[in-house]
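To start, I am sharing the structure in question, which I have written as structure tokens.
Omission of a single protein chain aside, the complex is shown with its protein chains in their original locations.
By written order: A, B and C. Residues from 1 in each chain.
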Amino acid sequence: MAGRSGREISAVPETSIKSKLLSWEGALILILVAVNILGVAISPNYNVNNVLREMPRYLAEIFMMFGMGYILVLGDIDISVGALVCLAGTVTVLSSNAGAPFGLAVVICLAAGLLGGMLNGFIATKFTELPTMIVTLGTQIIFRGIAEVLFETWGNGGGTASMTDTKGLMLLAKKIGPFPISFFCVIIAGAIMITVLAKTTFGRKLYAIGSNKTAAYYAGIKVQRIRFICYSLLGFLSGLCALFLLTATFGSNTTTGQGFEMEVIAMCVFGGIATTGGKGNLIGAFIAAFIIVCLRIALGQRNINTQVILVIIGLMLIVSVLVPALSGALTAKKKKAQT
Amino acid sequence: MAEDLILELKGITKIFPGVKALNKVHFQLRRGEIHALMGENGAGKSTFIKVITGVHAAEEGQMFLEGKEVHFKGPRDAQEAGIAAVYQHPTSYPTLSVTENIFMGHENVKSGIIQWRSMNAEAQKLLDSLDADFKPTDEVGALTIAQQQMVEIAKALSTNAKIIILDEPTAALTANESEKLYEIVERLRDEGRSVIFISHRFEDMYRLASRVTVFRDSQYIGTYDVDGISNADLIKAMVGREITDMYPKEDITLGDEIFRVEGMTRTGYFKDVSFDVKAGEIVGLTGLVGAGRTETIESVCGITKPDSGRVYLEGKELSIREPLDAMKAGIILLPEDRQKQGLILSWGLGRNVTLPIQGELAKKGFNDEKKERELAKERLEEVDTKAVTIFQPASSLSGGNQQKVVVAKALAQSNMKVVIMDEPTKGIDVGAKKEIYEIMGQLAKKGYGIIMISSEMPEIIGMADRIFVMCNGRVSGCLKRSEVTQERILELSMEKGSSGKGGAA
Amino acid sequence: MKKKLISLLLSTALAATLLAGCGSSAADTAAPAADSGAQEAAPAADDSAAADTAAPAANAGGTTYALVTKSAGNPFMERMASGFQEAIEAQGGTVVIQNPEAATPDAQISVIQSLISQGVSSIAVDGNDANALTAVLTEASNAGIKVLTLDSDVAPDTRTVYCNQAGVSQIGETLMEAVYDLTGGEGDWAILSATSQATNQNAWIDAMKKLMESDSKYAKLNLVEVAYGDDEPQKSTDQTQALLQNYPDLKVICAPTTVGIAAAAKVLQDQKSSVKLTGLGLPSEMAEYIGDDDAHSCPYMYLWNPIDLGRLAGYTSIALVDGTITGAAGDKFTAGELGDYTIEEIDGSTQIILGPPFKFDPSNIDEWKTVY
Partner (left out) sequence: MKKKSVGQFLSESREASLVIVLIILLIVVGIINPSFLSFTNIRQIFLNNTLTFLMALGMLCVMLTAGIDISITSTLAFAGMSIGLLQKYNILHNTFLLFVIGAVIGIVCGFLNGIIIAKGHVAPIICTMGFMYIWRGMAYVISNNNWASGMDVAGFSDFGKDGAPGPYIILIIAYIIFFVVMKWTRFGRRIYAVGSNTEAAQVSGINVDRTLTGVYTIMGFLAGLAGVLSVSIYASAQPNMQYGKEMDVIAACVIGGVSMSGGRGSVAGTFLGALIIGIISKALPMVNIPNFWQNLIKGVIILAVVILNVVTQRTMERQNLLRREM
């Protein structure tokens, strides 16, 4: 039954540098450059050394952003991760103070994150009727609740604890040249996470699920297993985030990680990942994360009111999702006028 | 004779970004007639309906209602002018009650307060007049498709519409449900209302309409008296060319049994279902909607978990726990709902075709895009998909071509042994239907086992070697090609002593 | 075409946002400057005046002294900052006041990192957590920045000196004495604290508990519960109401936190409860509730002057930077109009104590409620 009409279907992908530059990622790179120019312009102290030195606390969040990107591509959401960072950080500190060697404490930290993620994944895949927003709203309160109870029962009370043995953390906080170790870790984790999402069958499955869960299931994709993996992965990365956050704070308290979930979602959305699923990629989110980090550092060095920075980020977020919608409507109108 | 025209449209043109959906079309509707509107998918029928009902505003043209020119600014205007539409997909509110669905937009309001009691009573009256078997307070989401359709008709009646438009109302209905609908429509006509009826089914048209208007490629082709036009001429008008031999079923010597299902049971859906397929055989599976056909097949393919039952492929028992197990064994399902289950509409055609096999093409987990593109192109050309590039989104294709992409997706799975096609021609036009039948015939010739689920009697009679009929979750009989008639199928589909109303629970 | 439009629009919009942000925020940073002078001045006037003076100077290269408060939007911090600013500007120095976006150590870390980048000469920190700032403050010290703390201390080895509003035991004694006085020497009383991790709250509570054990004078007093209101009005209200319901014989609530005491005062006064309240509170917040009669819930309470605390930290910063003091016990310096201070060694850490807590009662509250 070879093509009776002899119709030929093109299979040549469109690749032009111009179209790549004009894509969302292209725009983000322009903005990143612009932000850095702005930084240099408004602050005499905005240089490579200072920016890299101020970065680690923000870098920790970027680990989590990769995982959140996966979850958003799936069309899900997870608002429990900020609290999970708190929980993972807390058990790490408490176990270390109880005498666990640093290596074990690291394992405990990552395991706590992983287990938290697995709990989310378990509930989300066993009770598919529940929107993930609700599930993770519940676990958000629970994770922080567990941390609070731990502080009271195993810690010294007072909702805060600091590592007494900081040798291991100091090692992680070291720098190679001007670059903190966490910077390399973020780049490596980013390279892996970006490649997996963009180039592998696993990544393609995520997009399939995010675009049409039912069709993906009918096409033989193990939808629930993949969702479970992604939640666990995000949990693990939250553990990693907690670990690297510890290299900056050397302790944990009940407010640790507060608001992180919204910040990483904002990074993803600003980077072009749609909360409705199936759209966007981590490269955009990665650039967007650095835009926000650089912007915060630049404005911070200018001693701009921290709340004003939040207002700016809020505006950027809305503008970044509104512009495509508006320009889409505009071009549609234009086309209509032409025909 | 001065015609008593209730509705007339002249030179209507409607443009969407980039496409002319309607190009100077005309239409006349007499008072008290049932007028069929036919044409292939994409001919512009649905757009035309939306112009009449005020959902879309036409760029050019005039519309006359009872001789007076009207301009509708929105659906509300059309409603008030006495035009009501029942759309292709029931446009109901699943979480709301039947009463609310019926009266949405024209509630019975006294000084700002909705009068639920009187509305419920009125709804009950409407439902009674339609012989409906559900209550006004039932939630619509819990009703069957046929029942939902009835709600839609009740909704049209509640506005006391003079003109009622039915857009493919029988597409989701079984034969006897359709029959009930015919009666209702005839009664509406006898009450003096005018009906515009869109359908792909010729039986609908012959049964009901007195005149038929044909659209093709956004243009008006002509209006004919149903009694005065032959089937072939009508098809020619719709397709633009002649179609001969609708069902290209060849006689093939059947091979050995390739596939067998034994004692499939899933509580509440189907019970003890068994059937078998030989190599090169097309097996039909039919019955009323709700009889458990799709549900059985979904359990066979691992989509849902059956309570018990065995599946044998080439004599060996398979353990199927999830869709992937069935696909790996070579049992390929073309699901009923192309748009929701078969395709990812926002994706390019190529990616859709290679979705199930991307893992096999991949190197160490990395996608081999080049190999994927080549394979997709090959398969899409093989089924003669009308597309420009493999990168265009599946949503840009017509229903028939979307179905071809689904077929190409199945063909891409090289280990395919058994193909299960669930309603493969649902909602696609005559030309594309024939092409699907041809593909089916060729697959049979190549020795695949084919299972075809269908509610359309002509095609199942035309294509199948054997037909299994299901009724209320059980196989009620198996008919050979030689002994099959419409009556026999109907008889087996109906439960003895029951009126055959789906499986509402 | 469409994508080009997107990038263009987005870039423009972003640039506009940033410009707008910078324009408005330059004024914001500087706003505290003018505020210290004129408390009642309209905020609009502050901005314009301050923008001219403080903003350009922030990076002028001279000696810059920084203060990191607990968080933005807190009047106690605001008064403290105004005192700090006043003291330093009187000596011709430049001031940077940083209010973190939230009352968390994380937010303080970002702010301190930024100050290190700016190369300020000293940083005075009001710590949100005793230990979480260890790393960043060590980094600041290594960069040659003098680090000191005020109001809430951090780990002693990460800073030179702590400007303490009052000694822990002093506050413990004062509050305990107040409880003794209000209960009449015997009966049930409870504590309403802020968050369970607030270091100075916990230290004061511990001091009070110790005092009760060691001094037989307090033997008949019965501390029934320490409740935590998390410095949230709603939760503090819930907790106060629960205390009243659970302990019908309760005589006194002691709330050593400004948010908690105001919430508790309102509950008691609204309910016309006979339970009396004391603790640490801002006069401006508490003016409504202070009085000797039954219509008022709080007969008297204590606090130190946050403006003076800020001033002390300001003078200490200057003394540290110009080398007058090093932070060692026994160092002496003059803190402007506040007088002479000596660094003392208390509980193994170096501290400067502002003075005893100040008592606010009906006789002086009207005078102070407009000050802070």
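In the analysis below, contacts are C-beta pairs under 8 Å (C-beta built on N, C-alpha and C of every residue); 3 or more make two chains touch, one makes a residue touch a chain.
Owing to the predicted nature of the structure, the values given are computational and were not obtained by experimental measurement.
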For the unseen chain, which displayed partners does it touch in the full complex?
A, B, C
Listed residues C:111, C:163, C:227 or C:254, member touching the removed chain:
C:227
Sort through A:265, A:282 or A:299 and give me the one touching the missing partner chain.
A:265
In the whole complex, not just what's shown, which of B:27, B:48 or B:87 touches the removed chain?
B:87
In the full complex, which residues of subunit A touch the absent chain?
77, 123, 127, 129-131, 133-135, 137-146, 148-149, 151-152, 159, 258, 262, 265-266, 269, 274-276, 305, 307-308, 310-311, 313-315, 317-318, 321-322, 325-326
On subunit B, where is the contact patch with the chain that was removed from view?
53-55, 74-76, 79, 85, 87, 91-96, 100, 104-105, 107, 109, 112-114, 116, 267-271, 472-474, 503, 505
Which residues does subunit C use to touch the chain missing from this display?
24, 28, 31-32, 35, 42-43, 46, 71-75, 77-78, 81, 99, 102-103, 196, 227-228, 233-235, 237-239, 241-243, 245-246, 262-263, 265-267, 270-271, 282, 284-289, 369
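Just so we're on the same page, only the chains that are shown with their structure count from here on.
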Shared chain contacts [subunit A and subunit B, defined touch]
none
Can you identify which chains form the pair with the largest number of contacting C-beta pairs?
A-C
Subunit A and subunit B have mean C-alpha positions lying a whole-number Å distance apart equal to 43
Roughly how far is subunit A from subunit C, centre to centre by C-alpha average, rounded to an integer in Å?
34
CA centroid of subunit B to CA centroid of subunit C, Å:
71
Spell out, as numbers or ranges, the residues of subunit C touching 2 or more other chains.
none
Of all residues in subunit A, which are in touch with two or more distinct other chains?
none
Subunit A partner, complex, touching residues on subunit C are 1-7, 9-11, 13-15, 17-18, 21-22, 24-26, 28-29, 58-59, 72-73, 96, 98-107, 109-111, 113-114, 116-119, 129-136, 139, 155, 195-199, 202
Considering the complex alone, what residue numbers of subunit B touch subunit A?
15, 17-18, 20, 303, 322-324, 327-328, 333, 335, 340-347, 349-351, 355-356, 358-359, 362, 365-367, 369, 373-374, 376-377, 380-391, 409, 438-439, 442
Which residues, counting only subunit A, touch subunit C once they are in their complex?
19, 22-24, 26-27, 30-31, 34-35, 38, 42-46, 50-51, 53-54, 57-58, 151-152, 157-163, 166, 173, 245, 247-256, 258-259, 295-297, 299-312, 315-316, 319-320, 323-324, 326-328, 330-331
